[in-house]
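A single protein chain has been removed from this complex, and every other one stays in its place.
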Amino acid sequence: MHLDHPVTMPQRHTHSAEPLSADGTRRALRVGLGGPVGSGKTASVAALCRTLRESWSIAVVTNDIYTREDAEYLLREAVLPPERITAVETGACPHTAIRDDISANLEAVEHLEETLHPLDLVLVESGGDNLTATFSKGLVDVQVFVIDVSSGDDIPRKGGPGITTADLLLVNKTDLAPHVGADLATMADDAKRQRGDLPVIFTSLTSDDGIREVADWVTAHLTEWHAKAAV
Amino acid sequence: MSRAALLLLADGRFPAGGHAHSGGVEAAIAHQAVHDTDSLEAFCRGRLHTTGLTMAGLAAAAAAGVDPLLLDDAADARTPAPALRAVARRLGRQMMRAARATFPSEDLERLAAERPQGAHQPLVLGLAARAAGLTPLDAAHAAAYENAGGPATAAVRLLSLDPLDASGLLARLSSETDAVATAAAQAADRVAAEGIDALPSASSPLLDITGEQHAAWSVRLFAS
């Protein structure tokens, strides 16, 4: 039953998000967007696609709680052609699909890379979940954690892996702050305390070009990623 | 053999994609055929003795060293519903990814190269077991256990059942799971003398019908 040949197998770099494709080219940058239900993940993905699609080749993987709702929103909004949007079913456990068992998401991402080659950027949107949900480093290169002011201005203070470790914390719906009594300054202070030097962006997607700062952050990562490829 | 390797392979936490599949129980729940612990147990028992036995036979045969391409054809012939073939191959790709990283072997590399779109999941499971130094019976156990355990876990989420009741029903099914695994391994043992037809082809009409129906739903929680 044992291996007939006691040679060590060359470790293939295809299991997870290794930066090189099988053909040696640098694959697309994978950016995860996670966060609680209703914080504006899908709206952020849509806004990013609209802003970046002229400059970069983009695809999106959604992880809906109840399949296809988010994917269908993106299709309805026509932010990308349908072949660039894929929905992954998560079996009622969206955090499992982005963290503990990422195989279905990797399948989806790799399928997009194969069919849309060359691809610069894949946005992986998690299903709305709780504050502990983070992306596996095997799935994404950088991750954005999206919260919003209306869910309570104490969320940054409470912390949790998403708040403290995400490469970018996005605090959404700042236009609602006066209506829900959220103190943006306190949120910023708490976030700073939890995150140290990691960036935080406050935004309102209802304003014109509200996604601009986030798009610039993604663009910087994209530029750096593809600059490495050129070396 | 390493008993710990078998536990790793059979663990629901093994990252091979199984958590997003309900083994047909999401459709059965939608049709009110499964609604409580008793009906779930009946479902798991029926699945175990039909597709469970067939998948366990394929896994055991792969672990025994039967040509995986022949087994892939045999698995196709035992899976008339295209939705379930697609699921089996998708899960096969996901199992392949996990298995190559966990139990690297030439057999797995060869099959991955020959079936880039994925082989049926039980064969990949069988080859992973073989690579881990496990026996055909071990591979059959892992396949049979997953066939009952997958729907039970999914039903806990879908029906908000008490997870202790689900564990209890799996415990009640354990001797039948053992029996199915043993029968599957014995069948795999006969392949050398009798050919591939010696493998079980136990099937269920409802799983085929509802599996295809489920794939056509526009809204669902599980991939199958």
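In this document, chain identifiers A and B correspond to the written order of the chains, with residue numbering beginning at 1 in each.
Operating definition for what follows: a contact is a pair of C-beta atoms (placed from the backbone, for glycine too) under 8 Å apart; a residue touches a chain by one contact, two chains touch by 3 or more.
We take it that contacts and distances are computed from a predicted model.
With the options "Urease accessory protein UreD", "Cytochrome c oxidase subunit 3", "ABC transporter permease" or "YCII-related domain-containing protein" in hand, the undepicted chain maps to the protein name "Urease accessory protein UreD" (source: UniProt). Although one chain is omitted from the display, it touches the following shown chains in the full assembly: B. The chain that is not drawn here is touched, among residues B:L6, B:A63 or B:A81, by B:A81. Residue-wise, the contact with the chain that is not shown comes from B:H49, picked out of B:H21, B:H49, B:R130 or B:R157. With the whole complex as reference, residues 24, 28, 30-31, 33-34, 39, 42-50, 53, 73-74, 76-83, 85, 175-176, 178-180, 182-183, 186-187, 190, 193-194, 196-198, 200-209, 212-213, 216 of subunit B touch the missing chain.
We adopt the following convention: only the chains that are shown with their structure count from here on.
Residues 1-5, 8-9, 11-12, 14-16, 65-69, 88-93, 96-97, 100-104, 106-107 of subunit A are the ones touching subunit B in the complex. Across the complex, subunit A is touched by residues 1, 13, 15-22, 63, 90, 93-94, 97-98, 100-101, 104-106, 109, 130-131, 133-135, 154, 157-158, 218-223 of subunit B.
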